[in-house]
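First the structure, in the form of structure tokens, and then the observations on it.
One chain of protein is taken out of this complex; the other chains stay put.
Order of writing sets the chain letters: A, B and C. Residues in each chain are counted from 1.
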Amino acid sequence: MVTIKEMPREEYIECGHAACAGCGATIGIRHALKALGKDTILVVPACCTSVIQGLYPLNALHLPVLNVAFMTAGASASGVAAGLRYLGKDKEITVMAWAGDGGTYDIGIQALSGAAERKTNFIYTCYNNQAYGNTGLQRSGATPFGAYTTTTPTGKREFPKPMGRIMAEHDIPYVAVICASYPRLVFDTYRKARDIVGTRYIEMLTPCPTGWRFPGSKSIEMGRLAVETGAWIMWEKQGEDWRFLDRSKLIAEGKVARRPLMDYLKPQGQFYTLLRDPAMIEQFERWVDREWDVMKRRVGC
Amino acid sequence: MTPMQRKPPEKRQTCITYPAPGSMGHTGDWRIFRPVVDRTKCTGCQMCWMYCPDAAITIDDEGKPVINLEYCKGCMICAENCPAKAINQIRETEAAQPPQPKPAAKRRKE
Amino acid sequence: MHLFEIRFHGRGGQGGVTGAKLLGNAAMLEKKHFQVFPHYGAERRGAPVVAFARIGDEPIRVHSYIYQPQAVVILDETLLEIPSITEGIDENTYVIVNTPKRPSELNLKGKAKVATVDATKIALDAGILVGGIAVVNTIMLGAVARATGIVSIESVKRAIQEGFADMPEKVVTTNIQAAQRAYDELIME
Partner (left out) sequence: MPKTISVTGNLAAAYAAKTANPAVIAAYPITPQTEIVEKMADFVESGELKAEYVRVESEHSAMAACIGASALGLRTFTATSSHGLALMHEMLHWAGRARLPVVMPVVNRALGPPWNIWVDHTDSMATRDTGWIQFYAANNQEVYDTVLELFRLCEDPEVVLPGMVCLDAFILSHTSTAIVVYDHDEISGFLPAYQPGHWKLDPDDPMANGNIAGPEYYYELSYAIHEGFEAARKLIPIIEQDFYKRFGRRHGGFINAYRCNDAEVILLAMGTMGEEAQLAVEHLRDQGVAAGSARLRVFRPFPVKEVQALAAKAKAFVVVDRSLSYGHAGAAATEIRSALYRGTHHIPVLGFVAGLGGRDVRYTDMITMIQAGFKAADKGEAGADQFYGLKR
């Protein structure tokens, strides 16, 4: 795994961007873009990153960026990928769609599924802060069970969609589910994905202080708690080979026990309503167990 | 190939923008708390550099972090995650002098 | 009193917009017409935010921004460095600043009727904090009532009472007392 000092110093997201203080998504994009490098074209639908780029006439992203409509990340990226193939540059230039969870799980899933089914040569990143963050935290298909959002004031009633596995079923060459609190893993994942041809889906949990309601200084810790309690499972699928990653691998192999779920739920304001309902907590815990069973069968360990 | 016209913003015919720091202004004004590096305690591990969401930390030639106070938002992730507890937090209003931004080391030829 | 226009300057998370709304509600309690609106932009915790309030005796038909405010309320002293803060003011404009300093120590001499109160200290004393940020909006309303008289302190307190109806009783009383403290401790020179 890459060491910190080996990580390139070039920054493809400039300081003074418009993200909230402590934003997990900007940690994620910083290291994803470090791994991909200069020859990258970004396609960004409506999401926090649309705003994070800052105000005309400046842009915080030091790359060519095509801002596109909410529903169209997969489709617009398909157009760019086709254009690059026409120019014969599809090997040297990486196309990456960088979308939020709402733009991926909900409004953009059709375009993404179409692009994957067409074997489009691009990386699709879903940076997942588990709600429509840019518009003030409304519920999305990725919002955790029981979580408060402005459209689920008494807690979400459904469990999040297993988007990673849905994309894996699209028979695409690479899928990875990681977390921005592990920047070295993020770097390695994108450096690996960069050199694979075809559709690559990477989903990255990006802790959101404003949305999940915890102090901005705790973003790294909150992402790690999600993984260490097993509420977020990190894995990858390359070809037919499924693998757990990093801390999730240690948990799956029984080398490290899962921390109690409460460690993850308690410090976040978004679970304020959930924490008052033991039955819902129990349902959440059973869901985490089921997720681990499903993933263990997939990985085959 | 006609060169891309880098016209002044008001004269541009399309909503094109160019990369630059400070796309949201001097975000350093947002700080309520300010990180201060204790260089004696710092072991040069660069964890702060890695975790900074704003790429506002650069590493100087002694391998120690330099915080760009013009843009640092004071989120304190660096302080929170410093293994050596070498970064302290002080209230912005109590900071000795107004923030003199030490321009970030030139990362690439502009 | 024709039309009283107020500009609130704060930072994301300091409750500038909520403060303006509460002031509007206070005016409503006094049977006055009001209009309250934020200046929408990318609100971010800590980033500068502007909110507006208009209070008048007749229905308010102007809808554009406020350019010559009768009062400017500054919830965060560090915003004084931003030039737009004091745009459109004249010697008759009340400038009410949350700062430990006295009005004379702010270089606004002769440019406006300056009033100051250390709302942050009042908030810290009363424990009115959210996410590590002192929330000074209700407190500054006490200062606005005292400096401008556009609404009475009683209306401010009742507006807080009704505005925080679904909050714990203790939160309501601390906010009301904090507003009263600002009303009492306001320094005007």
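Keep this in mind: a contact is a pair of C-beta atoms (placed from the backbone, for glycine too) under 8 Å apart; a residue touches a chain by one contact, two chains touch by 3 or more.
Predicted model only: the values in this text are computed from it and were never measured.
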*For the chain that is not shown, enumerate the shown chains it touches in the whole assembly.*
A, B
*Tell me which residue among A:I41, A:V186, A:C208 or A:M222 touches the hidden chain in the full complex.*
A:I41
*Thinking of the whole complex, not just what is shown, which of B:I16, B:I59 or B:A95 touches the missing chain?*
B:I16
*asked:* Residue by residue, what part of chain B touches the chain that was omitted?
replied: 1-2, 4-5, 9-10, 12-19, 23
*Since one chain has been left out of the picture, which residues of chain A touch it in the full complex?*
38-41, 43, 50-51, 53-57, 59, 61-69, 71-72, 74-87, 93, 110-111, 113-114, 117-118
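By our rule, only the chains that are shown with their structure count from here on.
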*Average the CA atoms of each chain to get its centre, and name the chain whose centre is farthest from that of chain B.*
C
*Does A-C or B-C have the larger number of C-beta pairs in contact?*
B-C
*Distance from chain C to chain B - Cα centre to Cα centre, in angstrom*: 32
_Where chain A touches two or more other chains at once, by residue number_ = 18-19, 21, 55, 209, 215-216
*Hey, what residues on chain B touch two or more of the other chains?*
24, 27, 30, 73-74
*chain B touches which residues of chain C in the complex?*
11-12, 42, 44-48, 77-78, 81-82, 132-133
_Applying the document's contact rule, which stretches of chain A touch chain B when the two form their complex?_
4-5, 7, 9-11, 13-19, 21-24, 26-27, 30-31, 53-63, 183-184, 209, 215-221
*chain C-facing residues of chain B, complex*: 24, 27, 29-33, 73-74, 92-93
